[in-house]
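Below you will find the structure I want to go over with you.
Every protein chain except one is present and positioned as in the full complex.
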Amino acid sequence: MGEPKFDEMDNYKKEDLLKVDYKPPGKSWFETKIDFNQRKGSWIYPAKPKNLEYIGFPNPREWFPTDEDWKLPKNWKEIILEGMADRLKRFRTFQVFMDICVRCGACADKCHFFIGGGDPKNMPVLRAELLRSIYRREFTKAGRILGSIAGGRELTIDVIKEWFFYFYQCTECRRCSVFCPYGIDTAEITMMARELMHLLGLNVNWIMEPVANCYRTGNHLGIQPHGLKDTLEFFADDIEDVTGIKVDIPMNKKGAEILFVTPSGDFLADPGIFTCMGYMLLFHELGLDYTWSTYASEGGNFGLFTSNEAMKRLNAKIYAEAKRLGVKWILGGECGHMWRVMHQYMDTMNGPADFLETPVSPITGTRFENAKSTKMTHIIEFTSDLIKHGKLKLDPSRNDDLVVTFHDSCNPARGLGLFEEPRYILKAVCNNFVEMPEDTTREKTFCCGGGAGLGTDENMEIRLRGGMPRGHAVKYVQDKYGANMLAAICAIDRATLVTVCDYWAPGVGVTGIHELVANALICKGEKKRTMNMRGEPLPGVNPEEEGDEDV
Amino acid sequence: MYDSGKVITGLLAFAVLVTLPFWYTAAGGKGGFRPEPKLAPGLEGKKCVESKAFMRASHMDLLNLWRDEVVRQDLRVHFSPDGRAFEKSLTNTCLKCHSNTGEFCDRCHNYVGVQPYCWDCHMEKKLKGAE
Partner (left out) sequence: MRVLVSLIAVLALAFIAYLGVGIGHADTLFGVVIPYLALAIFLFGIIYRVVTWARVPVPFRIPTTCGQQKCLEWIKPSRFENPYNNFGVIIRVAMEVLFFRSLFRNVKSEIKQGKVVYGHTKWLWLAGLAFHYSFLVIIIRHLRFFVEPVPIFVKWAESLDGFFQVGIPILMLTDVVILAALTYLFLRRVLIPQLRYISLPADYFPLFLIGAIATTGILLRYFFKTDLIGIKELALGLVSLKPVVPKGIHWLFFMHFFLVCCLFTYFPFSKLLHMAGIFMSPTRNLANNNRAVRHINPWNPKVEVHTYQEYEDEFREKMVAAGIPVEKQPEPQGQGTKE
């Protein structure tokens, strides 16, 4: 007996998930209503009051989506309408995107949740219409007079519940925006909707706990300074086991040349930790004058999934710490949404960074002119430049047990256009690199299904469905080329794609690029390598033999 | 940021484009002009092959029909409603009377921007008295 475990992968049969019915219901979408009990596995638990209290967000309380009463403020309608009016005056995207959609439907089958789930409200156009119908009704004359004929819809509690359901089923991956003839970006719409819901205290814990943690301890995981030091020392020990090299761990070091910031996901779990070890080994080999920071120990920013103010509050630490430590520039690790923030928001929100200098690689002398205002360079840009200049001694055959494919993470792909650099590195550090189908990579890349704060287990069904397009593309290269490793430059990917691969393409592992770099990197004074960064035997090395040698 | 410069430039371009006919007319186009086709001397009181109203609206259809009937079926005679017989020929029938194509045909054709391809072949007559 017992309730089905909707937060576990095994609860879902592939055959069931694959039976996607794209046919929408007969009833108009104006009238459908969410049954949260029926849809367990497709929504996320609400934020705990303590997390909202810590950062001063409104209406902290105990509540649950299956409750009839969500304990909203009495004047909730007024709050929403005022919030909309205010944002329509502040975000041109919001105002324009409310007005110009022609509902051509080009976006419909671009969303991974729609492809994998078939719920019509996961078509980007309808997701936006959830807000747009209220906009038309309340903010346009035609809507006020003609009501539903003009596409207007009354703002009711059920509409708000629907927002909570569907705007936490959007990973802000912006794939739809690539295909929209007007560039309408559902990420912008989702951000607005989430900001509005925060005004009522409707938020999910998977986002708000990291936000509160990050505000206090400097990182999403809530790792305190001494804990971070322990973690990195633990990694250093592992690096020594693999390479025989003792790397140093500069922390909060004043006057270092470079501040290094990476998502805290890289501190926590396999396989992110191996990527982190990769950075450490690389920096040691280069003799880089850099420092970690415990205060700015988070590159990621769940504020991006919350509100622009929350994003700014968390992001402020980066420049503040760079200034306090007196570094010259900032280097950022492999992360997706972190780079959306660093690239598109940080300078605007917390700049100007006039106390820093244009990043210059101390090894190659390359000036990163593209970062001359923000003063922050992506480690993928940094490392590809090193390789191009022949500054790294690499033995790609150490990755010969791997057939690697590359997952373009949404934000570096559609927010920066970081396409060639990671591929250049991959081709330099492994001999077997294959591409997934064209329609699933680069600007057309698919989300892992767990971005924008959806990477938890409570919504396992929707995650597996959302991960289906990516999973199938991985399966395709697995079947065709024997791919067994999926590289990604995003910490959320390194957490969520593990599930996606285990489910849709079992046998394919997930890695960061710098793990593979570290595998291939021939370091000064290293012992004969017999293991990769994961402590697994290198190809062609017999672990037994190795044991004999040691004796 | 607002990009107001670009927006204003764009709006101005839009406004000018939409109102272009107004400016064109004000700047030297012929505003209240209405062409009067002129009959060749001596035609007053003469009757055409069909009624004036019909010819005005449908002369092109008639010519088209004539051409097809002559070329494909060798039917060369047109009977007018009052029983008169005419040769189905632009050159020998129409232009015999309306010899002043420039003042008769072209005035209206030019006015509404019609470019009939009659004159692609019937060249001689076109030259004579063309405007």
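Should a chain be cited, it is by its letter among A and B, assigned in written order, with residues numbered from 1 in that chain.
The working rule: contacts are C-beta pairs under 8 Å (C-beta built on N, C-alpha and C of every residue); 3 or more make two chains touch, one makes a residue touch a chain.
Keep in mind it's a predicted model, so treat the numbers as computed, not measured.
From the options A:E138, A:E381, A:E461 or A:E515, the residue with contact to the chain not on display is A:E381. One of A:S42, A:N59, A:S177 or A:N432 touches the chain omitted from the figure, and that residue is A:S177. Only one of the listed residues, A:K161, A:R414, A:R463 or A:R494, touches the absent chain: A:R414. Across the entire complex, the residue among A:Y135, A:F260, A:Y345 or A:F406 in touch with the chain not shown is A:Y345. Residue A:K444 is the one among A:R39, A:K444 or A:R534 that touches the chain missing from this view. Listed by residue number, the positions of chain B touching the unshown chain are 1-4, 7, 10-11, 14-15, 18-19, 21-22, 24-26, 29-35, 56-58, 60-61, 63-64, 108, 110-115, 117. Summarising the interface, chain A meets the missing chain with residues 15, 18, 20, 22-24, 29, 56, 88-97, 99-106, 108-110, 115-116, 120, 123, 125-126, 129, 140-142, 149-151, 174, 177-185, 188, 215-218, 224-226, 229-230, 251-254, 294-295, 308-309, 312-313, 316-317, 320-321, 324, 342-345, 347-349, 351-352, 366, 368-374, 376, 381, 384-385, 388, 413-421, 424, 437, 439-440, 443-444, 468-469, 472-473.
By definition in this document, only the chains that are shown with their structure count from here on.
Centre to centre, using the average C-alpha position, chain A and chain B are separated by 68 Å.
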